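Only a single protein chain was left out; the remaining protein chains are all shown in position.
By letter and in written order, the chains are A and B; residue numbering begins at 1 in each of them.
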Amino acid sequence: MFTRYALPALAVVAFSFAMLQMSKAQQTPPPVSPPVEPAKSPFGKQVSGAGIVEPETENIAVGTHLPGVVKTVHVRAGDRISAGAPLFELDDRALAAELSVRAAARESAAAQVSKQEALPRREELPPLEAKVAEAKANLDDKLALFDRTKRENDSGVGARELFDTRRMAVDVAKAQLRGAEAALELARAGAWKYDLALARAAVAQADAQHAQTRTELDRLRVAAPRVHKPGWTTPDTTPGAELVEFRVLQVNVRPGEFVSAAPNQPIVVLGTVGRLHVRVDIDENDIGRFKPGTKGTAAPRGDPATKYDLTFVRVEPYVIPKKSLTGGNTERVDTRVLQVIYSLDRADAPLFVGQQMDVALEAAP
Amino acid sequence: MTATAAPPAISLRGITKEFGAGDTKTLALADVSLELPYGELVLLVGPSGCGKTTLISVVAGLLDATRGEVDVLGQNLTRMRGGRKVRFRGDNIGFVFQQYNLLPALTAAENAAVPLLINGWPRARAVAKASELLTAVGLGAKLKSYPNQLSGGQQQRVAIARALVHEPRLLVCDEPTAALDAASGRTVMDLIRKVAVQPDRAVIVVTHDSRVYDFGDRIVSMADGRVESVSQGGRLTANS
Partner (left out) sequence: MNWVALKMLTGDRTKYLGIVFGVSFAALLMAQQSAIFCGLMRNTTSQVRDIQGADVWVMDRNVQFVDDTKPLSENALYRVRGVDGVKWAVRLYKGLARARLGDGNFQQVILIGVDDATLVGAPAVEQGKLLSGSLEDLRRPDAVIMDEFGWRYLFGAEPFAPGRTLEMNDKRAVIVGLAKCNPTFQTFPILYCTYSQAVKYVPQERKTLTFVLAKAADGVSPEELCGRIEAQTRTLRALTNDQFFWSTIGYYLKRTGIPINFGITVMLGFIVGCAIAGQTFYLFTVENLKQFGSLKAMGVSNWRIVRMVMLQALVVGVIGFGLGLGGAALFGYVFERLVTNAPPAFHFPWQVVVLTASAVFVIITVSAAVSLKRVLFLEPAVVFR
């Protein structure tokens, strides 16, 4: 019984079990679709690259002329500001004090000029005129004495010696009169013109120094650059219409912080409001397949379903070492890329500057 | 009684059988000529090595004679090809062996049915027919027994039933009683006598057991590959 039925039955059971196990191993799992469908190429032949969103004017990293401690920040990230609007101010106490000194120096120089211009001093003339009158009177006196002596002498009455004395006294009196009159003339003439010119020059210098300090003070107040709208041609009567409007992209400073004038230190980053551009990196191996002027599409990372049409703007003519955009903690240079600028056709695209895009460009046929 | 006009069941003419070749060549049968009729029990007797076994092997188509002509049941075996000879054996010859040669895995009834199965009968019918025959030979109670559950005599009776179940026209028995005690031997020979011998069937029994000589209608005694003598047996013919 065992050998004839149980054993074959056992074999059948064992074999079925083996088949079951085998079919389990044989099962091909159902196909897997990506959790998020990746961006697809819209063109038959295409050149792909990583793109990064930037404003039309590129990013403007505003710097400062002078190092210093920040006093006030006028903008916040996201603000829309017009060109020329103040961005932040540095501490200006030292320069303000200097400005007062300069102003005082200017006042002083101006006073000098006024003083020179005010000469002659009226109170100085009467004594001098009195001196002249006195000298005249003295001369008259001496002349009278001399005349009498002369008559005496001519008459031979007087002594010769007296006559000489009297004549010399007249000469002295005449000289005294001339001296007095000259002194009066000097006083009457007022300031010397050269003195006046000197004083005026001092005023100009003080003025200039004052203006210099004022400029220095102005430089502590950093404002948005006055950038003209791209392709601006028709003059507009309204002032400022030719200037772009900015959006504050990034503010890297807060009051009390020290900023230096070192390069590559974006304190405030500005971008224009309006159309966005995409800067596309094309691998050097693919440059031959890229033709300037072709269309393109871009999809933001993480949202491959949303596609934005791109229009060619220009090619950066210099092939640069590629910056890795993978979020690594330092930049890795591994290859060189050609950078091509495309503009986003949609003006109101819900994209942010700096966002990475997967870009597909139509390849050269 | 055998009708002399009827053709013989077996006709041997100048049968010579040699084994081996060259120096080791031995002569098993030397120019044997013999005719045996239907309806008789022929005993083939003689000492060991006299050529009895070779002779029945040639008669049963198991060995080819070196020279001579063999006609069995009207067919010339000498010119018969291998495949036909096998079929001829299966259809026309029944065998009883000294050691019974039953299949130990089969019951008595199944063993007896084997020749029918060889001839392509369905199993149930074959076993049914074999069972009838076994009942006829007195083993009705042992149909489901396996050979190792049967005595020697019973086994040989099963073997006889097997040899006859397909109703062969020639029955060849090789020392059917040699392994049996006297009583069983007699029973077996009785059975062969009673059941096997039919007017249209030739029966050859090889034996050197003198106790069974009585059962033969005709005794062919052999020595050294030759037929010494052919004599009438000690018993009357079956139908007397």
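Definition applied: contacts are C-beta pairs under 8 Å (C-beta built on N, C-alpha and C of every residue); 3 or more make two chains touch, one makes a residue touch a chain.
Just so it is clear, the model here is predicted, and its values are computed rather than measured.
S.K.: From the list B:56, B:77, B:171 or B:220, which touches the chain that is not on show?
M.R.: Going through B:56, B:77, B:171 or B:220 one by one, B:56 is the residue touching the chain not shown.
S.K.: If I consider the whole complex, including the chain that's not displayed, which of A:65, A:301, A:314 or A:346 touches that chain?
M.R.: Of the listed residues, the one touching the omitted chain is A:301.
S.K.: Tell me which residue among B:80, B:106 or B:223 touches the hidden chain in the full complex.
M.R.: Of these options, the touching residue for the absent chain is B:106.
S.K.: Since one chain has been left out of the picture, which residues of subunit A touch it in the full complex?
M.R.: Within subunit A, the residues that touch the unshown chain are 3-4, 7-8, 10-22, 24-26, 29-41, 44-50, 281-283, 285-286, 289, 301-304, 322, 324-330, 332, 334-335, 337, 358, 360, 363.
S.K.: Spell out the interface residues on subunit B facing the chain that's missing from view.
M.R.: Against the missing chain, subunit B presents residues 53, 56-57, 60, 62-63, 83, 86-91, 93, 95, 97-99, 101, 103-106, 110, 114-115, 117-119, 123, 174, 206.
By definition in this document, only the chains that are shown with their structure count from here on.
S.K.: How many Å are there between the centre of subunit A and the centre of subunit B, using C-alpha atoms for each centre?
M.R.: Here subunit A and subunit B have centroids separated by 133 Å.
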